[in-house]
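Shown here: the complex without one of its protein chains, the others still in place.
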Amino acid sequence: MGTTEQEAVRAAVERVADRMADEKEYLTDLDSAIGDADHGANMNRGFRAVHEKVSEMDDAPPDELVKTVGITLVSEVGGAAGPLYGGSFMTASAELGDGITAESSVAFAEVFLEKVKDRGDAPVGAKTMVDAITPAVHTYKKSIEEDDLKPVEALTKAVDACERGVNFTTPIRATKGRASYLGWRSVGHQDPGATSTLFIVKSIRETAVE
Amino acid sequence: MGTTEQEAVRAAVERVADRMADEKEYLTDLDSAIGDADHGANMNRGFRAVHEKVSEMDDAPPDELVKTVGITLVSEVGGAAGPLYGGSFMTASAELGDGITAESSVAFAEVFLEKVKDRGDAPVGAKTMVDAITPAVHTYKKSIEEDDLKPVEALTKAVDACERGVNFTTPIRATKGRASYLGWRSVGHQDPGATSTLFIVKSIRETAVE
Amino acid sequence: MKKLINEPSAVVDEMLDGMVSAHPDELRRLADTNVLVRNDAPVSDKVAVVSGGGSGHEPTHAGYLGPGMLDGAAAGEVFTSPTADEISEMIQACDSGKGVLNVVKNYEGDVMNFETAGELAEMESDVEVAEVVVNDDVAVEDSLYTSGRRGVCGTILVHKVAGAMADRGEELDEVKRVAEKVIDNVATMGTALTSCVTPEKGEPTFDLAEDEIELGIGIHGEPGVERVEMMSADEITERLTEKVFDDLSPSSGAEVLTIVNGMGGTPLSELYVVNRKLQSMMEERDFMTWDAWVGDYMTSLDMQGCSVTVLVLDDELKELLAHPAATPALTVQ
Partner (left out) sequence: MKKLINEPSAVVDEMLDGMVSAHPDELRRLADTNVLVRNDAPVSDKVAVVSGGGSGHEPTHAGYLGPGMLDGAAAGEVFTSPTADEISEMIQACDSGKGVLNVVKNYEGDVMNFETAGELAEMESDVEVAEVVVNDDVAVEDSLYTSGRRGVCGTILVHKVAGAMADRGEELDEVKRVAEKVIDNVATMGTALTSCVTPEKGEPTFDLAEDEIELGIGIHGEPGVERVEMMSADEITERLTEKVFDDLSPSSGAEVLTIVNGMGGTPLSELYVVNRKLQSMMEERDFMTWDAWVGDYMTSLDMQGCSVTVLVLDDELKELLAHPAATPALTVQ
């Protein structure tokens, strides 16, 4: 049943899907406070579909699998999160064409971040998923390229960085996404999209550790 | 300012109006349980208008005053209570053409009851104001005509009778009025219209006692 | 209670003014009354069709004023029938000499006030008044022991059909005849998920727990005939529709018009969910839906819930239903 790499992608997807199901209400509660109370439902619907699709793809190489993750998110999630996560998985998947290595995973992460920023036009500090993705990607890249850490170790650092990004969203004012409509009232609330990013990064790390 | 009889009618009207204002919520609560939650507002609106109208009529004889009570109720109350109370005051007022005496008050009471039953087509036991008016009128008539009581004493008996009529409405099933739509669920609730009848009869008695 | 109102006692007055200012060319208010009429009333050489009742059922009644439907609408206080004197003024203002049909919803207050009004009007002028009493609510048994079935959402269809017949220039007895044909062939049953809140009382008329609903409600915030556990939309639709079918027992292949009517506080999306089930029941039983209406036609303020109405059709009714109407709440082209 496929290579270790294929298995790893499938395992990560399953883990993310489980996590989104578990955290559905939590994410929706965060989105209630400063958005429209659907981020949990959106992510759960999206990754349930991704999990189904990916389970059926027996022989696809990892880049195909990840591309499917993206396409499925685009066509199942809707909202802001759909094109942001979906489009980024789709585009970045091309970096995994020669397999998942330390280098290719760094390239993947960089393109992913770039694509999110492109689509959403959100700078760091706008209180969006960009605030969680940016530190995670920067830290991962530096850990691999400068500190010569192994991917699993780098992922552990990335989780930690991502978490700080999530925490950073709480005390700042939103200037992008629905929360921006609230103006100063958005201060004091954690961003739901940043939080779902953390769940994804955590799940990938857990899969890598196994 | 006018004869004692005129004064008495005006005083009674004022007393009823005050009473309806005080009991507005109570009547509406009763109507919430088995009707449409407006009997208090209806009676209060009606007697407030009656009070205003009657205060302005300086020289009118008592039958004119009572007729005005009726006309005003018809055009201010609406609902079931408007035509029932209003029409009956209007028609029965003719009995007071020669002044308010023991006899004429009995005649008034009898015509009043008749008119309510005519308009509303409700027998005794249908859980309506008829159940309160009937014992009050029967007892008043008998107290005057058979027992030779004075009107004030007869009114005291009538209040007692009326109260029993009100209490009687609680344990029976409504077959007329909005409460009838509830079928057996109307059992256990006191009829609002019967209750407002009691307030009227009580107010008349209190005026007479003075 | 929070409502977009000023003084609770001024709601009806201000609502009527707001309605006229939304439709200044179509409607006007009779001075010192709560009666709205078509701006061009009395319409010459036409039987007038008028209605009225308590407020709180918007767009009923004044929303159906206009060519092809009503000529006059008398508004009472919230859930309280209008007074006889105002109804009488309305009748006289709408009469062109060809007579007036009162469309009354069966409930003693309305019936008594309309009767008194008819007498008043006939005393004051020589208007010819006829009356029909709508009683489409199948929740309430029609027996010696009740004051009969209530008039609810089916009333709209009486307005439509009688209004069309009058618009065609027919005589009063003909207009009355088709109104009665609708009454004989229409049935409705409703449910409340929540109570309504009247402006005067400011609190729910009845309390319903989170897992309870009322079946067989009227349109005045009265409790229904039965309190049951909350069910799915499909189950509720079945309960309501079965009862309506039982009453009408249309024959297989019958053509019908259906209404899924919102009680005022229910989103349109939910009414469409109910309509989906209703139409699948129609198909199962081999009835033909000639037209399906979905929306708020006869409401109870902010109540959440709906009612299902079915009218069994013949060719005459179909023609009259298809006759043009141009009113604030209903347009047929």
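The letters A, B and C name the chains in turn, as written, and every chain counts its residues from 1.
The definition used in the following text is that a contact is a pair of C-beta atoms (placed from the backbone, for glycine too) under 8 Å apart; a residue touches a chain by one contact, two chains touch by 3 or more.
Here the structure is a predicted model, which is why all the values come from computation and not from measurement.
Seen in the complete assembly, the chain not on display touches A, C.
The residue from C:Pro82, C:Gly118, C:Gly148 or C:Gly265 that touches the chain not shown here is C:Gly265. If you put the hidden chain back, the residue from A:Gly79, A:Pro135, A:Pro151 or A:Pro192 that touches it is A:Gly79. One chain of the complex is left out; on chain A, the residues touching it are 28, 32-38, 41-42, 45, 74-84, 87, 119-120, 173, 175-178, 180-183, 185.
Residues of chain C that touch the chain left out of view are 1-6, 11-12, 14-19, 21-23, 55-56, 58-59, 63, 193-194, 210-211, 213, 230, 232-234, 236, 264-277, 279-280, 289, 292-294, 296, 299, 301-302, 304-306, 326, 331, 333.
One rule holds for everything that comes next: only the chains that are shown with their structure count from here on.
A centroid comparison over C-alpha atoms places A as the chain most distant from chain C. Averaging C-alpha coordinates per chain places the centre of chain A 54 Å away from that of chain C. The geometric centre of chain A is 75 Å away from that of chain B, both derived from CA atoms.
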